[in-house]
Every structure is written in C-alpha cells, then in structure tokens.
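Quick one: the structure is below, questions incoming.
Of the protein chains in this complex, all but one are displayed in their positions.
Presenting chain A:
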C-alpha cells in the first residue's frame, strides 16, 4: 500500500486515527466506529473491531485515539463523556478495554502518549484541565489547570522530555513542564480565535498552531515566542501534521467548508504545495506513514483513505503564472513568473518540467513574478483614430464633408481612408447630383472599372470580396507586416488617370466609385500589369465611337452630352443590371483594343452604363466594418444623411455600428464626438442614449431649497420670485434662460429681443450679459 491511493468505507465517520509504531496498522475511532486495519499492499484489512461487548456505553464514543509509541498493544482513547480509556490488544477476552479513567468533568478532546516513556499519557479536556496518567499505577498523577475554558490539543515536545504544549479555545498557547503542574512556564496569545490543533516540528524547534481564524502559524519557541510563518487558508483549520523528512511542509485539513487535505510549504504561505481532494466531506484526521510520500486520513464522509503523493493535485501548477493586458494606447502590461532555475534556457526547462518534479519542489517556494510595461513608442492606431474622430465633419453638405474628411484622414496618415472619402464624394455628390441630368459618360479607364462592376455584380458576394482581398494582399506582399496596407494602395491611386485630363467630375466619379469597392488596387492591377485574362467591357455606342476615333484622348467630347435623353431612357434600373448583363454580352461584338498593355475586349452595348452606387457604398461600409475600421463605416453612414435610407443595411446592423463606435469613442474619452454622433443618430435607441438618467437639479434663488415639484414654485417660500421674467415680470413656466454672470433672465423670446438691441441686463443691474 505504498504506491496506491486506496480507501475503505465505514458505517460511521471517524473522528481520529492513529498508526502503530511501525506504521503497519491503523486505528480509527469515532462515535460509532472503532476499528483496527492492517495496511496491505493494495487494500485495508480489518484486524480487530474494538467496538464489541454487551454494554456499548459512551466510553466507546471517541474524540481522539492514540497508539502507544513503544508498546504496540496499548491504545488510548478520549471519550466524549469525559473518560480516558486505555485498551490492551493483548487481552485474551473479546473486549480489549483495560482501564477507564473518569477524572475529567467534561468531554476529552485529546489524548497523547509520551514519545519515550510508554507509561505516560496526557489528556486535554473541555473542562480546561490537562491530566497526566501513569498507566502503571492506573491513576491521574497530575492535573494541570490551564485557566481557560477548554483545552483542544496537547502534545509532548519531541525535543525536551518533560515539556508539553497545550492550545486552547481562547487562542492561547501554553508550555508546561511535567514536573511543575502548578503553573505553565510559557504562555502567549497565538490567534484571534480558538486554536484547534498544534504540532511540534520533528526536528526544528517549531510549534505549528491551527486556528478558526483560518491561519496556520509556525512559532519558534527557542526564546521569546515568535511567529516565523503564517499560512492563510480558506477555512478554519482543524488538524495539522508536519510532513516527515520535509522540513517546510505541513499537512492541514479544514474544520468546515473545505474537503481537501492540503500540504503547504510554509515558505510559500498562499497556495498549497499539494492538494488531496478525494474526500467528499471534511477530513477529521491525518497521519503520515513515516515517509513523506504517503499518509492516511479519515473524514466525516465515513471513508478511510490512504493517499500517495503522486496522486495529489498541484494547485500551483494549474495556476496561471502570467498576466497580460493591453490598453487603449496600445501599451502592454505583462507579468510573468520568474524562472528561478534556468533563466537563460527557459524553453528547455519547460520541456522537462513534468518529468523532473524535484526541480519544481525545490523552487516551489521561490515563485514570484516580474512585471513589465511595454509602451508603444509610436502609437499608430490610437493616434489616427483620435485625429479622425475629432477632425471629421459629420453634418453639412456631403461634398464638403467628404473633402474635409479626406483631408483629415490623409493628415492622420490614413491615405486609404482619405481615398474612400473622395470616392464617396464623387459617388454621391456627383453621381446622384449630376448624373441624372447628364449622360453617363465613361472614359476608357472607367470602362475598365465598369467591367469590374459587372463581374462583381454577377459573381456571388463572398467571392467578390475575396478577390478584392486577394488584390489587396498582392499589393501588400513584400511589405513589412503591421504597416497599414492602405498607404500603398493610395500611392498607386494617385497615379491613376483621374489626375490626368478628365473633362468633368462624372467620369472620375465612376472611376473612383469602382475603386471604392475594390479599394483601388484592382483597377491598378488590371491596368498597369496587363496580366489578367481578357476583359469584357460593356460600353455605349457613343463611347465605342469615341474610343475608336480618339484613341489617345480619353476626355469626353462635348457632343456626347446631347445624347443623354436617349441614353437615359434606355438605362436599365440599377438593380436589374446584373440580370441584364448576360444579354448585353450576347448581342454585342467584342473589340480588342490593341494599344493597351492588357488585352481589352470591349463589347459595345446599346445600353448606357448608368449605375447606382448604393450597393457599392454598402459593400464598402460592410468591408470597413469587417476589417474593424468601424470609424470609417459609421462616419460615412452619418455623412450620407438621408441617402443612407436606400442602403440595404439592416437597421440593427446600423445601430450595432453606431453603438460600437460610440463605445470606442468612450474608451478614448472623446465625449464630444460621441455626443455629436448620438445627436446625429437616426434611430431612437441610439439618439436617446443621452437622455437617459439625465436630470438637472435647480434650487430656489431666495431660500436655496431644492425645487422639487415644479421649477417655478418654491415649496418653502411659496413664491415664484425666482422664476420671474426680468422683462415682463411674469412667471416663466416654460424654458427659462438666464445669464450666469448676474443670474437674471426670463422668457427666451423676451431676453433675445432685449439683447438684440441692448447689451446690459434688462434688470438694470449693470451687468453686461453674455448669451451664446
């Protein structure tokens, strides 16, 4: 039984257990159980049931049991009725009861044999006394009065023959000399609550005490008692036992709550070194089997367990040794366990960790953490987020907003976002504003993009975004990761034909719109690289003409404009566009434009490419939300004003975006921006955010009593003087305005009329009031 955790269940709970001197047998004793078991290799075997006889009186009901350390056949029990009973296993009769001492007046808590003198037995009782019995004379030779209400534990010192320690319910520890029963020779207060147990260290001059105050304290008693270690446990401690051959280890079990038996390293008093969780109820006794690897325990769950150390759980190994946190600025706080053993080869050490337990045992108590803060020297994200949040215009004319915001974004280093704003501008301000009245003219570049559109419109959504992404990635490859990719796109964007010689905003509007969804690089790729498969283009007749006649000039001839009615009539509704395109392709011929680096197959179609940016914007917004750039999505959404109504984005999603953005602004403490957004919000759930739990308290100006029922009548002075208008001298019952300088005020209309022509306060107080 040295290597296995085994248990045996009894009919009743045992209060205590004791091992014989060679640790081969164990006795367990309780109110209804009193048995001896032999410890076999893989099980317990009952050797003797001591609870036999005709008269099973209270003498059989045990609080504690002790096995003589020299004579293997002598046992002693502390009975609940105040008796101390001695048992002789060598008695020939069935009953092994040898002698009953009935000296104590109340229940006996503890019995203990002397280490070297087999005839000496000491007891501690609830009556506040300790008695020393001589088994030869069968009488209580000495009585020690503790002057406390009850003695919970007594233990002979292993170091000094005549010394024993006693602990009591009032938190005191006493040291007595057996030869001087009149008075203890040492006395101190160890705990703030009752002490339930004590245990002498087998080698050091330490006495450990366990208390209801949830602590275990280790006292050095060589000179003046000093508390060397304190262990904070999670519950009242009922029993403690030093672990043999391990100087700093002590086992403890709780009196309540905690069913586990913990073994502590007193140098690391916060977390058990090992924990045994087999019991289902609180353990009542612990006894080491002489070696540090195994011990026995009894519990209120009626089980007797044999525990082996290798089956213990190690709470510290499950404990998370690291902490990490990131804040809004991007700072990282990091705490990690310092590797005491091998600070240089940490990786290697970790690999051998599970196998090499001794290493962890040796360093167990040396656990401590280091904490570091890593600050970002050049914070990127928070900076542009703040700059954009504060700089963005959100209401007004869309094109102004877009222009302004594009500048803000590019100043913040967000060139890609800046482009998005410009695109938005051209998409909406021009397309919706002008396009309906001008022909949907397209330059060649636009044609390329038109193609993209058609592809996009036809293909399933997911695929489309993927291709978009791939292009992004392509352009990104070779860049250091972590750099915001948009920057790259932007530089290319600037080279694109938009800057060349367009006639009007319309074509560029088109061009940009496409790249808007594609995030620019697509167009660039198709163009600059010429490595993509042939492209099909949908084109108006007029434009075909244009291109063919006027290869090198991509500007639109003015003559194109008169065509608009015709074109407009034929322009299909945007939604139908995807459906139409196959037909369109069918009846049109393909033309290859030779002078392009890429092979362009231009299909001439009779229908104009009038097209609605809605779903493109929608895509863009969703895309930015997906890449966690909620700022852009929300800002554009707000800037769009009523145009957002035609976007096919569910209200719930829009609300979601707004809430997330507001939350993010909160983190950066950009309250003003957040408030602005709340005010601009078009859904009640968001716009009412600021109206919740906002109360203004007002007081009467004469008696300073808070105005409770109404703002214009004071409950104490029963007047409305404080609410009179300075001009008409009537009580103001609606909105009251006042100057914070002189506190005078009145009806909004009256005051504003007055200040149209005057600067001083209407009351004549001489104050130059300032209203904003």
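We adopt the following convention: contacts are C-beta pairs under 8 Å (C-beta built on N, C-alpha and C of every residue); 3 or more make two chains touch, one makes a residue touch a chain; residues count from 1.
Here, contacts and distances are computed from a predicted model.
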Hidden subunit of the complex - UniProt protein name among "Nucleoporin SEH1-A", "Adenosine deaminase tRNA specific 2", "Proteasome subunit beta" or "DNA-directed RNA polymerase subunit": "Nucleoporin SEH1-A"
Residue in contact with the excluded chain [from A:40, A:58, A:256 or A:326]: A:326
Sole contact to the chain not displayed, among A:136, A:372, A:645 or A:709: A:372
Residue among A:40, A:234 or A:699 that touches the chain left out of view: A:234
Which residue of A:638, A:659 or A:739 touches the chain not shown here: A:659
Positions on chain A where the hidden chain makes contact: 214, 232-234, 257, 268, 270-271, 315-316, 318-337, 339, 343, 346-347, 350-351, 367-378, 381, 385, 466-467, 469-470, 472-478, 480-482, 485, 525, 528-529, 531, 625-628, 630, 633-634, 650, 652-653, 655-657, 659-661, 663-664, 666-669
